[in-house]
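Missing here is one protein chain; the remaining ones are kept as they sit in the complex.
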Amino acid sequence: MIELLESLVRGVGLGGMYALIAVGFVIIYRATGVLNFAQPIFMILGTYISFTIVDTLGLPFPVGVAGAIIAVAAIAMGCERAVMRPMVGRPPFAAALVTIGLFAAGLVVTAKLFGPSVITSGDPWGLGNFCIGGERPADAVEIPGIPLPCQDGLAINYTDIFKIVTAAVVIGLLGAWLARSRYGLAMRATAMDQEAAMAQGISAGRIFSLSWAIAGALAAVGGILVGTAAGGVAAAAALVALKALPAIIIGGLDSIKGAVIGGLIVGVAEALTKTYQPDAAPWLGANFDVVMPYVLMFVVLLVQPYGLYGTKEVQRV
Amino acid sequence: MLEIRSLEVVYEDVVLVCKGVSLEVPADGIVALLGANGAGKTSTLRGITGLLDTHRGKITAGSVSVDGKTITGADPATVVTSGISQVMEGRRIFVEFTIEENLRVGAHTRDRGSIAANLDRVYTMFPVLAQRRGERAGYLSGGEQQMLAIGRALMAEPKYLLLDEPSLGLAPLVVAQIRDLIVEINRAGTGVLLVEQNAAMALAIATHGYVMENGKVVLDGPAEQLRSNSDIQEFYLGLGAEGSASSYRDLKHYKRRKRWAS
Amino acid sequence: MTTVSNLSGQTTPDGTATQTKIKTPRAVLRGRPKVYTSYAADQAIWNTPAKAWWTVGLVVLAFAAPFLIAKDLTNLLALAAVYAIGGIGLNLLTGYAGQISLGHAFFVGAGAYTAAVFGGTETKSVIGLGWDMALWLPLSAIVPGLLGLIVAPLASRVRGLYLAMLTLGLLMLGEHFFNHWTAITGGGGIGRAPAEVVLFGTDLSKPFKVGGVLINEQRALYLVALVVLVVLAIMARNLARSKVGRAFAAVRDRDIAAEVMGVPLQRTKTLAFVVSSAYAGVAGGLLSVVIGRISPERWNLLLSIDFLAIVLIGGIATISGSIMGACFIVLLPRLLEELTQLFPSITSESGDIAGMSLDEIKTILFGLLIVGMVVLEPRGMFGLWTRIRNYFKGWPFSY
Amino acid sequence: EEGGSDAPTGASGPGVSDEPCPNAIDTNKGCIYLGVLSDLEGGPFAVLGQSINEAQLAFWKQVNEDGGIGDYEIDIATNTKNTSYDVQKHAAAYQQVEPNVLALAMSLGTVNTQAVLDQMDTGNLVAAAGTFWSGWQFPADDKGVMLEAGYSYCTEAVIGLDWFASVHNKPAKVASVVYKGDYGGDYAAGAKKWVDANESELVAEIETAPNAIAGSQDGPVGQIIAAAPDVVVLATGPQEMAEIVAKAAQAGYKGRFLGAGPTWNGALLKTAAAPALTALYNGTAPMQGWDGPSEGVKAARDASGGKEPANWGYLAGWALSYPIKSLLEKANAEDKLNRAGVRSLVDGLEVDYKGMLPNSTFGTEPDVTTQVATIAVPDAAAPLGMKTVVDGYKAPSLEKITYTEPCVRP
Partner (left out) sequence: MTLQVDNLGLRFGGTQALSDVSFDVADRELFAVIGPNGAGKTSIFNCLSGVYRPDHGSITLNGDAVLGRRPDAIAKLGIARMFQNIELFENLTVMDNIKLGRHIHLRYNAFEAALHIGRARRAELAARRFTEDLIDFLNLAGVRNHPVGMLPYGIKKRVELGRALAMEPKLLLLDEPVAGMNVEETEDMARYILDIRAELGISMIMVEHDMRLVMDLADRIMVLDFGRRISLGTPAEVQRDPAVIAAYLGGADPETAAADQAKLEART
C-alpha cells in the first residue's frame, strides 16, 4: 500500500513535469500547427540557466527560476523569428523537420555549455522529505544530509511536491488566461487558417512569437523540475522532454486539458511500471517503463484516433 | 472614402494580375465590382486588406487609403483596426470552432464590451446561427457557412465592408436576404465593396459599378447606367438583345465573347 | 454507351482556354516544346531524349565511379545508394501517399535482422542460417513488408501528426523488442554480425577479379547496392505514374474525394505501408552489410529523421529527388569535412574555433544546411534541379 | 594491399612517411601516422572520449619531445575522426583513415570496433581498444589486433567484490545494476562469477537505462530495497549511479555500493547525492587515480601542466597509449615499421605501464590472477573527487573463477 502510494506521488510529480512540457508542445501546435521538436533544448537550457544563476552566481533559487523563464522564453522567440517564420504555410512535417534541425544544433551547443559536468537546477530541497503516518527510526545511523527512512509511513519528497504544485499553478494560470483572453481563441484560429485569422485582424506574427515564448517558458520550468534529480543531469537529459510526446497524443494534440491528463497518465504509468513490472511481468523485458507510455498511446488511438480530448478534424464534402 | 489608386499587384514576382486598378468606395455607398473569373477582383481585395503576403504577392505600384489615411501595404491587423473588414472568397470559416467562437474571433480587434451586442445583432440577422451557436462550424451547410462568414466580418463593426462573392452557393431567398442585409448594413453607415458574379443582384443595390477584365477596370459608372448598358446586359445579366433571357436549352454550340480590353 | 471521343468533334470552333487567362508557369514556358508522336512516347519515363541521355550518362558514371575513386568514398557511395533505397520507400509512403511516418527506421531494422537471420552465421548466442544473398535480400523485403501489412490497419485509422507519433511508438516498441530478443539481435549494446555477402556462391567480402578488374568488398557492395537501387528506383517511378501512384496522391490530397472516385482507402494506405516497408527492409539488409555490424540502438529515431530529411530535402513525391536527398545527407558531412580542411588556417592544432571543435561546427553546419534547404527551397533538391535545368533551356542537349 | 604471413621488414607502407609530421618538433624526422576513431562529439561517451583524446594528444606530444620513435615522430591528430559512438560513422571513418595510418591509437566502442574487425584483420591494422570489454583479452575474439590495457569490466566486478569482502563482511547477498551491453553485461557477469566462486547469492540482476531514456532510477531503487543485498555493484552512468545511491539511502537501504570506472564524475559531489555517495560508495578503476604515485601518473600530470582533467578518461587515455608505444618501439627496433610487421609483433609484446597498472604480455590467454584494480572513495578535496583507498588491489577470487572466453558475447 505504502509502495503504491509512494509510486503514485512520484508518478504524479513526474506527470506534472511531463504535463508542463506537453502543454508547451500543445501551445505551439495550437497556434502554428507545428510540432516543435526543439522543445527539449529549451527545457535543458532552463536547467542550465537556473543552475548558472543559483550555483555560479549564488543568487536565490526563485531568481534562478525567473531568470530561466525569461531567458528561455526570449531564446524561443528568437528561434521562431529566425527560422520558423519562413516556414509558415508549409506542410507540418517540413516545419517539424526544421525544428529537428534546431534540436540537433541545439544539442551540440548545450553539450558544450554543460561541458563534462553534471548539474542541478539549484533547488533548495535536495533529498529532503517528510513522513506521513510513520516515524523515523531512532537507532538508525544517519548520513548527514540524507533524511532518515520513514518507517511504516509514507515518505514524500519535497521535490515531488514542488513538481506537483508548480505544474498545477503554472498550467492553471495559463489555462485560465487562455480561456479568458482573446489570445487563446486567436492562437487556435491562426493555426487553423492563418489567412482567415489575419483577415480578422489577428497579427499572426505576434501569435507565433507569443506561443513560442509561452512554450519556452513552460519548457524552462520543466527543465528546472528535471534538474531537481538527485544525481544531477547532463545535457543528454534534454531527451526526457520527448516523453511528453506520447502524453500529448494520449490527451489529444490540440488540447491543453488533454496534455495535462496525458502527462499525468504517462507519469503515473511510468512510475507504476517501474515499481511493479519487474516482479509482475518480467517477461516484458527490463526497462519496459520506457515504452509503457507508447503502449498506452496505442490503446488510446485504437479507441480514439484523436486522443482523449483532441479535436476531430472536420471532414466534410 | 476608401480609395484605390492605380494599384498593381504581382504574384511570385512575375504574374501581374492588377494592372493599375483605381476605384473608390464612398463611406455611404455600395460599390459593385464585376468581372469574369480570374479578372483580378480577389487580388484587388487582397491588395486592400494586406493579405497578399501569404499568396506570395506584392503591391508594386499604386496606393490604398481609407478616409485620407494611407494604408498601402499595411499588415492585415492594421487594416482591420482602421475599419475595413473582409468576407473572404470561399468563406474561410474556422471549421473546428463552434459558430460562436468563429464570431468571437471576428471581434478580435474590438474590446470585450462590444461583443455581446454584436453577437446579438448577428444572431438576429441569421437565426440559424443562433440556433446552432454551440455546434462546429465545419458541419454547417455551404450556405449556412456563408452566413457565418458575413456575420463574422460584421463582428468587427467595420466602416467599410468588402464582400467577395457573398451570394455564392446561397439559395435565392437568402441571396435576396443578403442583398437586403447589405443595403441595411450600408444604411447603418458602412461603405460596401461588393465583388459578385451575380451581377443582377449586385447591380440591383449598388450605387456605382466597376467592371474588371484582365486586371484592368474596363468600364465603370453609376449602377443604373451599367444596368442599361447592352454589353452588361448580355454578358453579365444573361439577357438577350431584346432584354429578356433565353432558355439554356436553346444554347448555340458556339460562343461569342466580349472582351473590352484586347 | 458511346465513348466520349464521339464528342470531341463537336467542341466549339474557338473553344480554347482563352476564356480565362491562365498564367503558364515559367517552368512550362521555358521547357521544351512537347511534341510527341504517340501517347506511349509521352508516357514513357524518359519522354525526352535529354532525359534519357542524362539518365544513361549518370548511370554509366555511377557504375564507373568505384573504379575511379578511393575505397572509402566507394563505401560512402554505397551508403548513399542504400539510403536512397530507404528514402524512396519513405517518399512513396510520406511524399506520395501523405502518411507521415517516424517509424521507417524500425522497418529498416527489421530488414537488417531478417537478412542477418537468413544470411548470417550462427553463433552461441544468435541464429543464422547462412543462406545466399540472392535469397536473403528478397526476404529482407518480404518480412518487413509483412510487418507493414500488420501495422497498416492501426496506422490507417489515424492521420497526420497522430500517425507520426503512432509510428514513433512503433519505433520505440521495436527498439525494446530488438534490445531483448537476443537470439536474433544479439541484444542491446552488443549486437551481432550481419548477413554474409555471398552472392550466387561468390563471397563478395573477398577480393576477386572480373576480366582483369579487381572487385574488392567495397566495390562489390556498392555495385550490388547500385543495381538494386536502379531497379527499385525504376519500379518506384513506374508505380508512381501508374494508377497506384495517382491513388496515393489522391488519398494524400483529399481522402474522401478519393474514395468517392473509387479509390479504396484502406487498401491504398495498406499498399503504401507495405511497399514502403519492403523498400525500408531492403535498405536495412544492405545497410547492415555495408556497416559490418548491427546493434539495436542503430534503428532509432535519428535514422528515421535522416530518411525524412532525405524526402524533404530531395523533394516530396519525386524519386530522383530521393536519390539526390540521400546523396546530400550521406555525402554532405564528408564534403563539409573536406571543405574545412581546405582552410588550414582555421584548423588549429587543437582544432578549436570560438570554443567549438571542427566536429561540432560540422554538426551545427549540417543541421543548419538542412534547415536552410527546407526553408529556402520548398520543392527540395528536385526543385532546385528543375530550376537549373530550366535555366539552361537552350543547351545543345535539349532541342 | 593485403598483408602476408611472414612480416616484411623495413619502414614502409601506409602511415609511415619520411616527410616530417605536420607539427613536427624535429623536422629531420619522418612521421608515423596513427588514427583515432572516438566519440568526440554528439555521442553518449563524448565527455569521456574527449578526455581520452586530450590525454593521447599529450602522450604522443611527450613521446615526440622525448625524441620520437627511432627516426620518426608520431602524429595522431591528422587522422582523428569523430564517430559519435555510431557504428555507421565508425565504419565509414575507418575506411577513410585506414589508407593513411600505420595503426589506430584509439578505437572506441565494442560494437563499433567489431564492425571493422574483419577489415582490421585482413589489413593488419592494430588498434588500442577504447573499451574494457572482456572479449579483447582473447585472441580468438579480437583476432590479435586489439591492444587492451589492464583488465575487463568483468574482472573489475570480481576485484571490487573481493576488496569489499576484505574490508567489510563478506557479502552474502549481492545485486547488480547495469546497462545492457558490453559494459554492463561484462560487469554483471563478473558479479555472477564472484558470487559463484564465493558461495554467496546474486539476489537481483537489474538492468537499467540512462536517465535520458528512463527518466529516473526509481525502478532499480525499488528493486534494491526489495532484495536488500549487502552490496550493489553498478555499471551505469554517473547521474544514474548517484541517484540510485542517494535514493536507496533515503529509503533506508543499509548496504553499500561499488561502481565501475565510468560511473564516476567529480561534479556529483555538488549534487544532493553527495553525502550518500561519500558514505556508501566506492569506485574501482583499472589504473591508478590522478593522485597515484607511479611514474606513469606523474608523467600524465606533468603533461597536462598540472591541470586536473575533466574525468577518469584522461588516465585511461594515457595508460592505453603505452601498449602502442611499446609496439612501435619494438617494431622500430626490429625494423618492421609496416603494418604486417607491427602486427606480427603483438604476440609476445611486453608492455611497461610505468606503474600505472601491472606490466603485461600480449598474445597469450589472459592471466587474470595478475589483474588488479585501484579502489577509491569519493572525496571533494581529492582530484576528480576521488581519493585512492588501495592501489593495485589483487583479488584472491580471480584464482577461483574460470575466464576462458568473453563474459558477454554476441
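Going by the order they are written in, the chains are A, B, C and D; count residues from 1 in each one.
Going forward, contacts are C-beta pairs under 8 Å (C-beta built on N, C-alpha and C of every residue); 3 or more make two chains touch, one makes a residue touch a chain.
As the structure is a prediction and not an experimental result, all values here were calculated from the model.
Considering the whole complex, the hidden chain is in touch with A, B, C.
Of the candidate positions B:Ile84, B:Leu219 or B:Leu237, contact with the hidden chain is made by B:Leu237.
Note that of B:Gly29, B:Gly143 or B:Gly215, the residue touching the chain absent from this view is B:Gly143.
Only one of the listed residues, B:Met1, B:Ile115 or B:Ala204, touches the absent chain: B:Ala204. When the whole complex is considered, the residue among B:Ile84, B:Val174 or B:Leu226 that touches the unshown chain is B:Val174. Within the entire complex, the positions of chain A that touch the omitted partner chain are 317.
The missing chain lies against chain C, touching residues 1-8, 10-12, 15-17, 19-20, 22-25, 28, 34, 39-40, 42-43, 235-236, 238-239, 241-247, 249-250, 252-254, 256-265, 271, 275, 317. Although one chain is not displayed, its contacts with chain B can still be listed: residues 36-38, 90, 128, 132, 135, 139-144, 146-147, 165, 168-177, 179-180, 197, 199-201, 204, 235-238, 244-245, 247-249, 251, 253, 255, 257.
The working rule: only the chains that are shown with their structure count from here on.
Between chain C and chain D, the least number of touch steps comes to 1. Across the assembly, the mean Cα position most removed from that of chain D is the one of B. Chains A-D form the pair with the most C-beta pairs in contact. Separating the centre of chain A from that of chain D, both taken as means of CA atoms, is a distance of 37 Å.
Once the centre of each chain is set as its mean CA position, chain B and chain D turn out to be 76 Å apart. Contact with two or more other chains is made by residues 179, 360, 363 of chain C.
Looking at chain A, residues 108, 286-287, 290, 313 sit in touch with two or more other chains.
Contacts from chain C toward chain A in the complex involve residues 94, 100, 154, 157-162, 164-166, 168-169, 172-173, 176, 179-180, 255-257, 260, 305, 308-309, 312, 316, 355-356, 360, 363-364, 366-368, 370-371, 374-376, 378.
Chain D meets chain C in the complex at residues 2, 23, 40-42, 77, 82, 86-88, 91-92, 95-96, 98-99, 110-112, 114-116, 118-119, 179-185, 408-410. Partner chain A is touched in their complex by these residues of chain B: 49-51, 54, 75-77, 79-81, 85-86, 88, 92-97, 101, 104-109, 112, 136, 138-139, 152, 156.
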